[in-house]
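Below you'll find the structure I mean.
Every protein chain except one is present and positioned as in the full complex.
== chain A ==
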Amino acid sequence: ASLGTGCDLGEDHEKQYVGFATLPNQVHRKSVKKGFDFTLMVAGESGLGKSTLVNSLFLTDLYKDRKLLNAEERINQTVEIVKHTVDIEEKGVKLKLTIVDTPGFGDAVNNTECWKPITDYIDQQFEQYFRDESGLNRKNIQDNRVHCCLYFISPFGHGLRPVDVEFMKALHEKVNIVPLIAKADCLIPSEIRKLKERIREEIDKFGIKVYQFPECDSDEDEEFKQQDRELKESAPFAVIGSNTVVEAKGQRVRGRLYPWGIVEGKCSAWKLAL
């Protein structure tokens, strides 16, 4: 009786009731106490709205003190790995979020193998975890492995660019890649459709293994299943991020104010996935 909420197995089972069905709830409670770690990598050319999107998603400002390099400074820049960590708590659930940024990726005139520092970093985290796992004191292993990589595709191209293909091929077997179409507010709906189709075709053609959202359980309700289907069909997600709050329809929302209208930051489908 002291093992939390019991499961109603019916009167005949009462005598044999053990109570381990409460295990999921116990795991849940312990996890909530311990908190979660999540490492999210963002990659893509400079200027695709990566930082804005991250701030949008997590309703924070991780890049307050960032200094943007100008073109001349970037001529000799190499790809760096920069980590920002933030603790977020919502409804009692603690999340230690680490964002791994990759400034310099794809920006140089010659971008040959510009993903190498990134694959090296990912491998290093695996190596570290492996060592920790084999060690004596495993109580407080830090999981710094990259759990997900958001790859930003430019909305201005006609599909994937050579550097996009090579990056994803170099990483798809090391990390979960979620490709996104950046700055989607510059595209009209028919353009978004065409671009998504094109990208999906090319991902198939080049044998790139992007992250597949898991099948939802058969006992989920129809509405959830429908949402799940729509989610899968709309990949790659076309996103719009915003750091500013504007007035729209009498409400204050995160959005972008243009002379021809207001765009609300549309990350809903993605948030669901998260």
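Points to keep in mind about this one:
As a convention for this text, contacts are C-beta pairs under 8 Å (C-beta built on N, C-alpha and C of every residue); 3 or more make two chains touch, one makes a residue touch a chain; residues count from 1.
What we mean here is this: contacts and distances are computed from a predicted model.
The complex appears with one chain absent; UniProt names that chain "Neuronal-specific septin-3" among the candidates "AP-2 complex subunit alpha", "Neuronal-specific septin-3", "Aspartate aminotransferase" or "Proteasome subunit beta". Considering the whole complex, the residue from A:G92, A:G135, A:P189 or A:G207 that touches the absent chain is A:P189. Summary of contacts with the chain left out: across A:F36, A:F156 or A:F213, the touching residue is A:F156.
Touching residues on chain A toward the chain that is not drawn are 45-48, 68-72, 74-75, 107-112, 114, 154-158, 161-163, 166, 183, 185-186, 188-189, 198, 256-263.
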